[in-house]
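Structure first, then comments.
Every protein chain except one is present and positioned as in the full complex.
Lettered A, B and C in written order, each chain numbered from 1.
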Amino acid sequence: MSTNKAAVIAVFGAGRIGRIHANNIRQSPAAEIRYIVDVSKPAAESLAAQCGARVGSVAEALQDNEVTAVVIATSTDTHAELVQSSARAGKAIFCEKPLDLDLATARASLAVVSASQVPLFLGFNRRHDPSFNKLKQEVLAGAVGDVEMVNITSRDPSPPPAEYVGRSGGLFRDMMIHDFDMGRWLLGEEPVQVFASGSVLVDPAIGKAGDVDTAVAMLKTASGKMCLINNTRRCSYGYDQRIEVFGSKGMVSAGNATATHVQWADSRGVHSEVALPFFLERYADAYRLQLEKFLGALAGKPADLPGGEDGLRALLIADAAQRSHDTGSPVML
Amino acid sequence: MSTNKAAVIAVFGAGRIGRIHANNIRQSPAAEIRYIVDVSKPAAESLAAQCGARVGSVAEALQDNEVTAVVIATSTDTHAELVQSSARAGKAIFCEKPLDLDLATARASLAVVSASQVPLFLGFNRRHDPSFNKLKQEVLAGAVGDVEMVNITSRDPSPPPAEYVGRSGGLFRDMMIHDFDMGRWLLGEEPVQVFASGSVLVDPAIGKAGDVDTAVAMLKTASGKMCLINNTRRCSYGYDQRIEVFGSKGMVSAGNATATHVQWADSRGVHSEVALPFFLERYADAYRLQLEKFLGALAGKPADLPGGEDGLRALLIADAAQRSHDTGSPVML
Amino acid sequence: MSTNKAAVIAVFGAGRIGRIHANNIRQSPAAEIRYIVDVSKPAAESLAAQCGARVGSVAEALQDNEVTAVVIATSTDTHAELVQSSARAGKAIFCEKPLDLDLATARASLAVVSASQVPLFLGFNRRHDPSFNKLKQEVLAGAVGDVEMVNITSRDPSPPPAEYVGRSGGLFRDMMIHDFDMGRWLLGEEPVQVFASGSVLVDPAIGKAGDVDTAVAMLKTASGKMCLINNTRRCSYGYDQRIEVFGSKGMVSAGNATATHVQWADSRGVHSEVALPFFLERYADAYRLQLEKFLGALAGKPADLPGGEDGLRALLIADAAQRSHDTGSPVML
Partner (left out) sequence: MSTNKAAVIAVFGAGRIGRIHANNIRQSPAAEIRYIVDVSKPAAESLAAQCGARVGSVAEALQDNEVTAVVIATSTDTHAELVQSSARAGKAIFCEKPLDLDLATARASLAVVSASQVPLFLGFNRRHDPSFNKLKQEVLAGAVGDVEMVNITSRDPSPPPAEYVGRSGGLFRDMMIHDFDMGRWLLGEEPVQVFASGSVLVDPAIGKAGDVDTAVAMLKTASGKMCLINNTRRCSYGYDQRIEVFGSKGMVSAGNATATHVQWADSRGVHSEVALPFFLERYADAYRLQLEKFLGALAGKPADLPGGEDGLRALLIADAAQRSHDTGSPVML
């Protein structure tokens, strides 16, 4: 079977995120999905039918010489192995975050990628959100002068099941890792110190599972720039995702997105809509643009995507934040 | 009794508006209230006590040579007589709008004022609202380029009693006259055509009293600039007072004011406060600044206040609007 | 060639709007485009290639029994003929507004449609804009109580070439017709009176072509509800599309859409983005949802789309508005 599309792709994972990526690839004239791989055969079949792809195994996909790239959207504990085998098979890799919950394993995977000389990109989708991406462009363009402080509010609408929490690696590695990536990216300088602190205010079951559901963190760079992050697993008014970047000349900030631009005025007040419900809605554009950039990179365009090193740094900060929370003291990086 | 304050003032009318003016004069180091005059003796006495003034009659106040200026805040049907006698007594005059409900009477008053060579200013308070005044300054500074369209929304919170309506002169002369003044002022060109149309949608008793409670008007100038006005006597979310001035280079607009800057976010939406309840709250600053400008004019500063001619033009437009509504046809001015 | 998709469609017109519709159909699992028809062969070929369709003639498309529906997105002067021949061929019809610039011709087309018993839907895309559609749903749900006033601001970013204006039917039929449809729809009652007035403030060439570039209109229903519309062909801050629906219990309003939710704060102020540039961007969702509803209607779902009668009423109002502008008097419908 031949193709005249630039990229031939195998998608690993036919769950929620895998389906988003597959559908974004399907819309592109620049790529074709050859394989859908999933441990659940019905999930794989259903997605494959939608995309005009075939159901296959990891081995089959990696041995197919026409496959140029893989998209890894499986469960976190399989990322490292899939990254390594895909790299050894010479495939370009797009992998959902995190590389792994264990830093050593993540480093080992990157070593394989490096040795294989394949490109690897990490799915820090928020960098591609049009509003957050604009913040970065404005910072680069000097709109705020020297960045001095970044404030990140990131609140999930409702807590995950406690059993998920148990294998998630904890709030800092599972949820705040996104904010650590945003913080690094927007500060434009590596944090050298992390202080983090968490509480169980939402669901005692999360506490029993050894995790927190509410947390804050402070990052500080060598030159003294600071980033404040606040997370919670429950937010009544939708998926609250806001960032402010403050500097010597001013501030750029990105607010929440809503389904419409309607306002209601009545005797009780003036009302507008809650934030979009969750990441599928809020980051729909981000997922699409991220995939587009990945396909662009495959086609030889300069890659505007976070890579393995970014994945590692975010994980490093998350580990430090967890340690800071555990010990009650700031941790130097 | 001597005074070293620049202006000595008699306030005619101790009702709602008279009290506002008296209290604003009281705060000023540049003026002193000598007389409070009102048909209700208790009202006059109470206000006089507050202001350190004496209760007097019109004649007494006008014959006192130390009185340099009068503030007329009595009922509309007494404006013409008070304006004329005050002018003849050589007092500077600040008079609440309208000069009179009858155009001929208004003109006659202005003739006396003119013959007496006293300054006369009209209480079109909205020109002094900080937001609306800023619109005018921005228009003068060229922020919108050539003005092309002015949109005015002016909605009272709740209808007046039908008995008031009967002697008010009707919505166009009583309520929309403010908007006609704002329209003229912001267009920067005299309207040559008025089309107006009203409905009874709020209170049938207002219809029985021969008036409307909901109305729109369109003003057009010789060069084709237009102004759209919409009024209603009932608005659930407060006193809705907004203006947009649109032109070749952009738009300036002024929104409603609220008591605080608080927002609420919950599962039903994001909420803020209704507009301030009515003119006493919304235009408190306007009344204060208006009086300050009047005192400034008395002290010889250039007068930035609408005068008799402005009162006449607004009345002329209101009459035309009433006629347009009555006949169903536009009226040329 | 057989298909298992519910609808087989011929798209007439491969210009800007035709391409939007074709691409929206292409994304749908419920429909297939069989023919692209356009007077420009390269335009037809390019779009056909994108959609996996073939280039054909009107006759060819209408004679193909597998074609169940047509989308008419050609120039206005061809709408009537295409509607009639498509109706006679038994095809379901989606036709861009207006049916025709001439009321009699429009009526004649509807007679043919009616005789042929095919469904006909009109492309009043704004009804499907998520924000404007929400206004309608809220009005139906009673959020504002009894509707009393509708205010529509509709401003194009920049004027069309004067030669376009000449054959456009004039601002009222070409541009404000959208607002007349929105006004009727949101008032929930037919207007019985129209007053309209226009000016040439933007481009003298438009005046020479016999048209206006700035205009207002007032619609009034039998029960006294009113709608104010303002249009201009030039707006510095993007495509300004806003609607307010005011009633006895409150107001619902829909504001402009922007590309991101970024704000800038600096020493000069707090800044946000201009409105989306023009209809392709602002109404992208509306076009998509409109087409989805058309395909839904073809599949037997209740049709939530304006039909021939709506097209006729909007045209009737536009004609009356033009006459009002020409004569300087209100026109009864």
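Note that in this section contacts are C-beta pairs under 8 Å (C-beta built on N, C-alpha and C of every residue); 3 or more make two chains touch, one makes a residue touch a chain.
Model, not experiment: these values are computed from the prediction.
Note that the absent chain touches A, B, C when the full complex is taken as a whole. From the set A:60, A:102 or A:148, the residue in touch with the chain omitted from the display is A:148, counting the whole complex.
One of B:37, B:106, B:215 or B:251 touches the chain omitted from the figure, and that residue is B:251.
Among C:23, C:46, C:116 or C:236, only C:236 touches the chain that is left out of the view. Within the whole complex, the absent chain has one touching residue among B:105, B:131 or B:199, and that is B:131.
Interface with the hidden chain, as seen from chain B, comprises residues 27, 130-131, 134-135, 138, 143, 249-257, 259-267. Annotation for chain A: contacts to the undisplayed chain at residues 146, 148-149, 151, 153, 155, 193, 195, 197, 199-202, 214, 216, 218, 220, 223-226, 228, 230, 232, 234-237, 240, 246, 248-251, 328-330.
Counting over the whole complex, chain C has residues 236-237, 264-274 touching the chain that is not drawn.
Everything below uses one rule, namely that only the chains that are shown with their structure count from here on.
With centres defined by CA atoms alone, the chain at the far end from chain B is A. Nearest to the global CA centroid, when each chain is reduced to the mean of its CA atoms, is chain C. Centre-to-centre separation between chain A and chain B, using Cα means, comes to 58 Å. Shown for chain C are the residues in touch with two or more other chains, namely 249-251.
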